[in-house]
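Sending over a structure as structure tokens; questions will come in a sec.
Note that one protein chain is taken out, while the other chains of the complex remain in position.
Should a chain be cited, it is by its letter among A and B, assigned in written order, with residues numbered from 1 in that chain.
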Amino acid sequence: MTQLPGIKREKEMAEEVMKAREFWRWPETNWVNLDIDWKKGKVITAGVDVGSVSTQAVIMVDGEFFAYGNTRTGSDSPTSAQKGMGFGLAKTDMKIENMDYCIGTGYGRVNVPMAQQFITEISCHARGANFMYGPEVRTVMDMGGQDCKAIHVDDRGKVLNFMMNDKCAAGTGRGMEVFADLIGVPVWEIGTRSFKIQKEPPRISSTCVVFAKSEVVGLLESGMPENDIIAAYCSAMAHRILELLNRLGVKEKFVITGGIAKNEGVVKRLEKELSIKTAERVWSKKEYMDRGYPFDTQLAGAIGAALFGNVLLKMGKAKSARKA
Amino acid sequence: MIANYGFKDGSGDWYVTIDTDKCNGCGKCSEVCPAKVLGVGPDEIDIFGEKPVAFVKHEERKKIKYSCAPCRPGYGVEPAPCVAICEPQAITHSEGWKLQFGFR
Partner (left out) sequence: MIVVGIDVGGKNLHIVVKKGGQILAKATGPTGIKKAEAAEQLYDEVLNKAGLTRKDVERVVATGSSAKRVAFASGAIPDAAADARGVTKLVPSARTVIDVGAEEGRAIKVSPEGKVLDFATNDKCAAGTGTFVEAMSRALEVSLDEMSEITFQSTQTLSTNAQCAVFGESEVVSLIHQKTPKPDIARAVMNAVAGRVASIARIVGLEKDVVVVGGMAKNAGFVDSLKKNIDMNLVVPEDPDYIGALGAAEAALTGAMTEQVDAKILGKEPSQRGKVNCF
């Protein structure tokens, strides 16, 4: 895995990916809210979500979205957390010492060195989805790098019911990356290409990614057009997620968070099978939408974590760790 | 809160479900489980929850298919020990074991 020096912009990244043939790489992004002067803020909290594949850091000032960094997880969680946080703070002069509370979350037992507390990603995703999409959200489907989970939430973002799978690669980002690598198509092009077909082909029949790979090889050898195979795979993944959701039941407003939410090929097919449309990927808060703040579905966990920080401080269940 | 611990893969649905609203944190299920997959402690998911609840230990969640199989949950002559001993009936199993390993 070659390490690209620095953080490149999307187009440059795409070119390098094609050259290096690393079709599973997606662009890393960060942003700062220029409408907020953080030095005037009273409570600064942060959430760092170290996932198996991607790491996000979100900083909130008085409960408002201030900055974020979205990077690829590195070799271990402390390094990834630091990289994510560094990237998130890159466009501002804020330092970690200025923060009141930082909460770590993520896949498995992660070590987030700058966090004062750890809260499970299930709770953080629920709260984050509630903040991003609004109190009408009732079902959250998070499709992460190495796991997928379905959560029922109430209007305050509290978890009512959840089901997770982090054992099997099917239905996870990794499952899609393996496929993208196999056919040599960048992960972020999969969605659009899956619709450049004449007729919807039958889906890949194997659930298991390893067995699905053999099926794909067979289809490639039989001469099936690449886009059709992409469609078949997206269809299979959508069906797999449907199976998971059906156990829990889907209540609207239904949202999908995580990386695969950006894959229209899977999302549209899932919506079709469910006969339910996922909520539009726009901020619930009108000012955020109007001001064009970036809406990245992968941020739900880190946003939720930062919000928990806020709540815990308010309730007096946490002490400020601010040093400067 | 309904917590489903386990996984779903090509071979089926393998979940141990604990209803934390019903669970009284007595810990008997954890004691009788022959595979020692259950624990009792603070609610990880509802961090504002006051009472301890039962859960499937983190390291056991991905292997639950094999851990629960000997107890024949859902299809044995008797209910699984954890299910039998739970007074509020807070613990149940998904159908994976019944479907994959057959009626007994």
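Rule of thumb we're sticking to: a residue touches a chain if its C-beta (ideal position, glycine included) is under 8 Å from a C-beta of that chain, and two chains touch if they have at least 3 such contacts.
As the structure is a prediction and not an experimental result, all values here were calculated from the model.
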item	value
Chain not shown: contacting residue from B:32, B:47 or B:99	B:99
Residue among A:93, A:221 or A:290 touching the omitted chain	A:221
Given A:152, A:167, A:193 or A:253, the one touching the chain that is not displayed	A:167
Contacts of chain B with the absent chain, listed as residue ranges	7, 9-13, 62-63, 66, 69-70, 96, 98-104
Absent chain, residues of chain A that touch it	75, 146, 167-170, 174-175, 178, 203-212, 217-218, 221-222, 236-237, 239-240, 243
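Assume only the chains that are shown with their structure count from here on.
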item	value
Chain B residues within the chain A interface of the complex	1-10, 13, 15, 44-47, 58, 61-62, 94
Contact footprint of chain B on chain A as seen in their complex	108-109, 119-120, 122-123, 152, 158-168, 170, 206-208, 211, 243-244, 247-248, 308
